[in-house]
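This report refers to the structure that appears directly beneath it.
Only a single protein chain was left out; the remaining protein chains are all shown in position.
What follows is subunit A.
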Amino acid sequence: MVLLQRPHILLLLIDTHQFLQCWIAFGSANEEGQQQEEFSEELLVKPLPDHKLLAHFHFQSSAPPSTSNGCHHHLFPKAISQLVQKFRVKEMELSFTQGRWNYESWGGFDPISSSNAKPPGVELWAVFDVPQHHIDASWKNLTHTLSGLFCASINFLESTATYSTPEWSFPPASGNVRYGTFPCEAVCTENLTPWLRLLPCRDKAGIALLLDRPSLYRGFYHSQRLHLTSTESSSEGIDSGIILEQTLTVVLQPNSERAIEVHASEKHVQPSWSLSSIFGKQVSGRCVLAKSSSVYLLLDWGLVAELKFPNKENGKSAANGLTSENFWSNPSFELSVNPDRIFLEESSSHSKSLSILYMFQVEKYSESEPFDIGLMWKVPVAWLCQQTPLHASRFFMGSGNERGAIAISLKSTQFTEGFMSANSKDGSCELRVDVFQVVPWYVKVYFHSLRVFVDQQPRAVSDFIEKIHVSPSKDKMSPGVMEVVLKLPCRVNTAALTIEFDKGFLRIDEYPPDANQGFDIPSAIISFPNFHASMVFLEDDSLNRSPLLSKFQEKCPVMSYTEVLLVPLTTPDFSMPYNVSTIKCTVFALYFGSLLNVLQRRVAEEERFLKAKAAKKTGRLPLLLSKLSAKLRGSGINQD
């Protein structure tokens, strides 16, 4: 009987599985009104000029607004939807980063770097859809929830001294934003595992299979990010729709064996790589729950300009053909897999050249025939990524543990020169730079000491600062926030902002266990609101657009983060609390006792007493003693 039943169950299982797959595949299109939850997985690989490789994983889950769902979801992570509903989060971004994005060689003017280059440690901002006076309570709860969800010390952002309320310089401009960073958080695999748990296939299938921990954490830069937006619920009783975007950006060094063997002349040849050589794994088919699953290879326009495609002039016409072999079999490199589609960038501000995007569908591959692209370079190429209009860096000035100054310096890059030449027709060309800086309370900033240096000349603050918003720090209560809008002339070479501060002195229990290591000052955010990083690729069917590419099309202002600064603070002697208390109290007792003694002393009476004592040579004490001894002797005799 049991034997008979088994195939049945197996059949049933296969059936349901197939049905489920079909059902998911149809999900988005089958009904007009009721949309289904969707999940898509994408990976973008981009060679970087300094022989490194950028891998950008993009997973997007979306839950449409619905009445029926309630707390029940098919694909969408339940933890996130509960969090959104409970704290009424409108928009939120959480990032865990290790390493620093190298703006000079990895670029700063493309969608990836402006939205995925993050400051080291944890950064969290959230916009709440609650009344003003409830925001702080929501923020506190949110930090605790996220802390539990991601096994990180996000709960330190709970105290009012660590988070701030940006007024207008922070991109999602609105009064309900809370922004907090925790630069000293060490990001590791314990944070990645809960992040992967939010994916429907985790790291068991699909592109996430590539996320091999040792190779990820060996990288130069690693940033895992979680961005969620909840769409406004149109009517009562309908839960808001949520779009959850999980990205993981890694910069890796492809360790090609050939690089060791090459001759000195071939030193500049970019290392050849393949997915299996970088990650040590291959993609064996897509995650069955994903609507789309694709891998992209992006060649930067700077690189494309160097490669000299044979038919560069009629590139657009070739792009329409899409199968043109010219784009993937090039004298300078070779792809191991033929791309399924090729996208050309639609238009660009620089107009020198156009970026090329190769697309590979993972659906076609299976476990027997795993997907693994490789890029083999034949000729040395050198190119530059497009940089931010001004390169920002931040440093300390001064020495000692009493005071100092923070300087934010902006240097023009090769971009500004091009921009300047383009806009040189009208003389009044201005470059707007927004600076957002949070300083913890123990760095006591003197806002009146703000100085502006343009081309190394001290200039009047009012000439270049168009708008400034300051919220000074309160001891142990709130950090200092400075938001500045700078209007610089386009032909500026260098600009610098300096501001002086005094270092605070903390109580012994406010120091962390490693007090002499110093304290971190979170990165400043430098954004260029007049410049938007977007990449629009020619696509024929806009309906079936991939989330990654539509993300690229969004106009996001160019942003860059400065370095995290480490400020050493003076430490008291941690072994002294008892000594200090006792010494201090002794001094007080000395003061109190001796002064009181002087005040109540009656010299005349003392003299009289001394005289009386001198007169009666036999003092009272000997008398008493003799009496006592006599008594003792007497009693002793009695007892005997």
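Everything below uses one rule, namely that contacts are C-beta pairs under 8 Å (C-beta built on N, C-alpha and C of every residue); 3 or more make two chains touch, one makes a residue touch a chain; residues count from 1.
Here is the rule we use: contacts and distances are computed from a predicted model.
**Student:** Name the omitted chain as UniProt records it, choosing among "GPI transamidase subunit PIG-U", "Small ribosomal subunit protein uS9m", "Centromere protein N" or "Cleavage and polyadenylation specificity factor subunit 2".
**Tutor:** Missing chain, per its UniProt entry: "GPI transamidase subunit PIG-U".
**Student:** Given that one chain is not shown, which residue among A:367, A:573 or A:605 touches it?
**Tutor:** Considering all chains, including the one not shown, the answer is A:573.
**Student:** Check each of A:131, A:400 or A:513 against the chain that is not shown and name the one that touches it.
**Tutor:** A:400
**Student:** Of the residues listed, A:189, A:414, A:493 or A:581, which one is in contact with the missing chain?
**Tutor:** Looking across A:189, A:414, A:493 or A:581, the contact with the absent chain belongs to A:581.
**Student:** On subunit A, where is the contact patch with the chain that was removed from view?
**Tutor:** Subunit A touches the missing chain through residues 399-403, 441, 444, 446-449, 468, 470-475, 477, 480, 502, 504-509, 570-573, 576-577, 580-581, 583-584, 587-588, 590-592, 594-596, 598-601, 603-604, 606-607.
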